[in-house]
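All protein chains but one are shown in place.
Moving on to chain A:
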Amino acid sequence: MEASSSTSHDPALFHAPLLHHPRRRSSRPLKGFAVIFGSVVFLLSLVILIVNQSPEPLASNPSSVTEAGSYSMAAQPRGIAEGVSAKSNPSLFDKVGFNWTNAMFYWQRTAYHFQPQKNWMNDPDGPLYHKGWYHLFYQYNPDSAIWGNITWGHAVSKDLIHWFYLPLAMVPDQWYDINGCWTGSATLLPDGRIVMLYTGSTNESVQVQNLAYPANLSDPLLLQWLKYPGNPVVVPPTGIEDNEFRDPTTAWLGPDGSWRITVGTRFNTTIGTALVFQTTNFSDYQLLDGVLHAVPGTGMWECVDFYPVAINGSVGLDTTALGPGIKHVLKASLDDTKVDHYAIGTYDMITDKWTPDNPEEDVGIGLKVDYGRYYASKTFFDQSKQRRILYGWVNETDTEADDLEKGWASIQTIPRSVLYDNKTGTHLLQWPVEEVESLRLNATVFKDVVVEAGSVVPLDIGTATQLDILAEFEIETLVSNSTEDEVSDCGDGAVDRNTYGPFGVLVIADDSLSELTPIYFRPLNISNGSLETYFCADETRSSKAPDVTKRVYGGKVPVLDDENYNMRVLVDHSVVESFGEGGRTVITSRVYPTEAIYGAARLFLFNNASGVNVKATLKIWEMNSAFIRPFPFEETLFQEMVAST
């Protein structure tokens, strides 16, 4: 044995150090590690200290702030900053307050459109038909004419026109909806039960989906609603923002016998998305892989609606309907632009995916449900008349000060029946429900009225504030050839003349035409006499009041070769609903005239084209009021008493 062998190979010597210096061997790697760690920390700190030395940016220029509470007039907007220009809201700099009178405000209230007696309303909720009554629930603020404290208002009607106000259906009284009972939808189950899914804003402002159901199904008025004790039933899934997850839809039955709903959200802030959840009992849900559909660049999808339409365009369909001869409509309210869009496509019930017929007109980038002041629309299946009915919210376009002063804000459109337009194959047709015709009083017919290029023709119909107008127009060309027009939608309104248009009617106009609202067709010559037509509503001269929003609204309307130009216009004080070509293109407008009110309101035909005469045939009805009022509980009681004696 050689004593000079190295210690690392001699087992005897290996063990000895362990006995006498227990931590020596293991301390060596630890010490090395500590040195390395310490060096790294030291170097990092050096780097950070150096970076910290860079001078702090100056606070605001002290000379531009004179004293607390005032601000120098010399300070100018900083210029076109990222995405926000001082001119991006030009209207904010121009508006002047108007001295509204009570008479003007009172005139603005509609005669036959639904609106609560007072205060703020927005999205329609949970529409359904049950035991002879149509139900309208709606986002409602019981305390003010401005959005806030959102509850579910409630009204019922036997005919979608004559509504009765009922007590509030739901109020924010649970932790899971204490910050608002927001929008939701109803599902009618085959066994007769009704389930309501709605979004609640929780005590921590998280958007969750909750379940509610009628306390008493045999109550035709569905007055009382109960909330499921196990709420919420769906919370934002992982990866979905707490504040961008709302408005559950009516459920549809899948081929596997379980139900599906869709809820709108967004990915990466810009990709509008519809998620699909599956359930068998409406209290337990599973998020399905993938999404129903998503469209980049459209932002958050609110109030998603998803429903089938019959290709033959004859009847409405139950939400669960599937099979050949059926297409599906996907609709979303775009939070970023406050516009309702839809697209027609095909639903694959196996993969739970929907694809648009035309990807270039996908949801959010193509057709609009309504080209005017309209949002948060929602459909339901009316099983009594086999119709798909569409409710839509119409906000005010005046200032909140005006709303507070007059004590109310917002109306609902006349409910519309929705059908697939099998003549074009690309559009839906919306038409006011036929029950609105029960309001028609005397009719006046005008046949073949010639309106020459650049002229206005008054129509003598008496009071022009509550009207149902059906109008057809024929063009008589005056010029042999015309130049091509630049395609520019509705242009600058009715003053923007072309060879073939604009022509139409002037509603809520006064005799001197100091206030008027043109509703019109604008055919443009896009090539060799082939025309592309726009259907438009021009609010720019609807009122002398400078502080209301007055825009030109409208969109393209297909006019087929064998069709003439036809429109229907419902006029009801401060709202005008205009339907082009049987409802292919629809525009809702709000107008707040100061002079063309009460007996001073008139109706005109106009033709501002330069190269055509127009021949118009119209049928015009004066419309009765719908006398919307609180449900007459005492009357019913009295009648029952009388009947029982």
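Note that a residue touches a chain if its C-beta (ideal position, glycine included) is under 8 Å from a C-beta of that chain, and two chains touch if they have at least 3 such contacts; residues count from 1.
By our rule, contacts and distances are computed from a predicted model.
*Asks:* Not counting the visible chains, the remaining one has a UniProt entry; which protein name from "Pectinesterase inhibitor domain-containing protein", "Aminotransferase class I/classII large domain-containing protein", "Potassium channel subfamily K member" or "Auxin-responsive protein" does it give?
*Replies:* Not shown, but named in UniProt as "Pectinesterase inhibitor domain-containing protein".
*Asks:* Which residue, A:W133, A:W147 or A:Y228, contacts the hidden chain when the whole complex is considered?
*Replies:* Candidates A:W133, A:W147 or A:Y228; residue touching the omitted chain: A:W147.
*Asks:* If I consider the whole complex, including the chain that's not displayed, which of A:K118, A:K158, A:R193 or A:K338 touches that chain?
*Replies:* A:K338
*Asks:* Given the full complex, what residues of chain A touch the hidden partner chain?
*Replies:* 23, 27, 30-31, 34, 37-38, 41-42, 44-45, 48-49, 51-52, 56-57, 59-61, 64-65, 69-71, 73, 75, 77-79, 81-86, 88-89, 91-93, 95-97, 99, 144, 146-149, 179-180, 182, 201, 205, 207, 241-244, 268-270, 299-300, 335-336, 338, 399-401, 404-405, 547
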